[in-house]
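One chain of protein is taken out of this complex; the other chains stay put.
All chains are identified by letter, namely A, B and C, in their written order; residue positions are counted from 1 within each chain.
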Amino acid sequence: MREIGLFERLKASCADSWQRYIRHDFIRQLGAGTLPKTAFRHYLSQDYIFLIHFSRAYALAAYKSENLREIRQAAETVTALAGHEMQLHISYCSELGISEVELEKTPEAAANLAYTRFVLERGQAGDLLDLHVALSPCVIGYAEIGQWLGQKVPATLSDHPYGKWIEMYSGDEYQAVASSAVTFLDQLDKRRGGDARFDSLAKNFKTATELEIGFWQMGLDAT
Amino acid sequence: MREIGLFERLKASCADSWQRYIRHDFIRQLGAGTLPKTAFRHYLSQDYIFLIHFSRAYALAAYKSENLREIRQAAETVTALAGHEMQLHISYCSELGISEVELEKTPEAAANLAYTRFVLERGQAGDLLDLHVALSPCVIGYAEIGQWLGQKVPATLSDHPYGKWIEMYSGDEYQAVASSAVTFLDQLDKRRGGDARFDSLAKNFKTATELEIGFWQMGLDAT
Amino acid sequence: MREIGLFERLKASCADSWQRYIRHDFIRQLGAGTLPKTAFRHYLSQDYIFLIHFSRAYALAAYKSENLREIRQAAETVTALAGHEMQLHISYCSELGISEVELEKTPEAAANLAYTRFVLERGQAGDLLDLHVALSPCVIGYAEIGQWLGQKVPATLSDHPYGKWIEMYSGDEYQAVASSAVTFLDQLDKRRGGDARFDSLAKNFKTATELEIGFWQMGLDAT
Partner (left out) sequence: MREIGLFERLKASCADSWQRYIRHDFIRQLGAGTLPKTAFRHYLSQDYIFLIHFSRAYALAAYKSENLREIRQAAETVTALAGHEMQLHISYCSELGISEVELEKTPEAAANLAYTRFVLERGQAGDLLDLHVALSPCVIGYAEIGQWLGQKVPATLSDHPYGKWIEMYSGDEYQAVASSAVTFLDQLDKRRGGDARFDSLAKNFKTATELEIGFWQMGLDAT
């Protein structure tokens, strides 16, 4: 029998918040194709800024790593996020009529500041496990959201107004990223004494999840 | 002729935001005594959590200090904030019917997370000047707010529902704290090359000011 | 039966290094009163710089604390170290012919840099437990050294060339500081999952202990 991993236990500890996050109206409307373009565009513009700070969070993870393999892995994630992912993001925004210049000028929303700075500050004040727990609602949650949306709208993705976004997060590549984040969390949990720290980790996980809800809401409120 | 100090230049660089902060409806209603009790109590509960993270920010300042005098000064501020100020805050809340147990259980609002973590993270990513600039809208802004309110309602403070709060921030003691923060900012500005960094500092000052506006709004929205 | 605390287990994990630290020739000669004045004075001058960075380490601990009581406690330690302790240190140095101006001009020795920056960096990269483990060979080790010396030279302290130093570290006040550090370490150990992290903590404890040996050696080498 396989024991229950840290990520599953964290989700279970705030099951209600987790559901409000991964089944947020923003996501339901996105899946149904009824999400107003303004909402999606506002979300994408903020997500551009989000990616920058998320890259910084993985850079912090590289700094906090204790062996070469993990330094390399974290650094490659920074390069992927700030490089390839960012290019995809910029192209996608451009298709939807948001130029790179506009993206660069977007003022950061409070919901964005709250989430990204919470993660970064938690990472500085705590250790690598604290940092990765704070990152996990985003990294792994997006895979759950993608999977759910992918199952709901499988045949119609090419006609779907947000098909490309759904494809990305339901796709094998992103699912594999999330899956290895789940595994790495278990390794850190074991190595950094996560059992004894569960209440503290769960508190931060819940905060991060609530801040993700705030992020979707920020998108929805833009309409 | 005295040259214009850093704090004045920072305020001037985002004059509109600054006015929306120090003349926020929360403040106007507080001054007029018409602010709903619910709003004020929500604000005070969040301010309890705010004080904890503000103490941590001064602890970070002590860590980032380069000489004994400044280490001592920052540490004394931590002791004052987390000790005496916190006791005053708890007593005041108790008078208004919020027990210490309730304060400890208050979930942190997103507006609170956004502001405090922005300050702390800026302090970690940048240097002592970055940190103190991010702190200044609160430390010095409250003195401006206190002074304005104190001039508006001077004779009636004892009958005023929020008289004690106004007295505290308009009082000589707090005004002196703010005044020495202005002076210290000028010292850091000179020592840490603030002139060349003004645009970057002004950007962070504006963000912090906007997050203060969000903090008042959070109080008002509680009604 | 009382279980063995973290500090005892850490010492046991590097028993040989620990003995070389607390029974270093610097200490033996100091106890015997044969330590050359030059060695002791060099040590004291470096200890002045050490105290500054040790204060900063406690400020970092205050920043990394998760509750008010611990923020206050750490901040009070900063104030004690950078205030009262520093004043005692300066007076003591002055009695031995080292002026405050000289202390301020002392270039920091590599052994000092190695130890203090290791502690501070460990504290930044890790969590509060990592930080306090790195601090413990100094904080608690000095009490063991003081106690040993105090037992060896109890009756002659007033005539002893280093009697004042021995009195300080063998005295009740310092012994109590060390004792509460032992207790706090156990609390952190429990709360932050120290059992699972023991190997990593022991590695850092050993490094810190070796760097303490290097500190004594630096004193001795000055002759």
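Observations on the structure shown:
As a convention for this text, a contact is a pair of C-beta atoms (placed from the backbone, for glycine too) under 8 Å apart; a residue touches a chain by one contact, two chains touch by 3 or more.
Every value quoted in this text rests on a predicted model; they were computed, and no experiment measured them.
When you scan C:Ala75, C:Leu120 or C:Ile140 for touch with the missing chain, the hit is C:Leu120.
The missing chain, though absent from the display, is touched by one residue of A:Val78, A:Ile145 or A:Leu220; that residue is A:Val78. One chain of the complex is left out; on chain A, the residues touching it are 52, 55-57, 59-60, 62-63, 65, 68, 71-72, 74-76, 78-79, 82-83, 86, 120.
Contact residues of chain C toward the unshown chain are 56, 108, 110-111, 113-114, 117-118, 120-121, 124-125, 207, 210-211, 214. Interface residues of chain B with the unshown chain, by the touch rule above, are 63-64, 66, 124-127, 130, 190-197, 200.
Assume only the chains that are shown with their structure count from here on.
Between chain B and chain C, the centres computed from C-alpha atoms are 37 Å apart.
One finds 43 Å separating the Cα centroids of chain A and chain C.
Residue positions of chain C with contacts to 2 or more other chains are 63.
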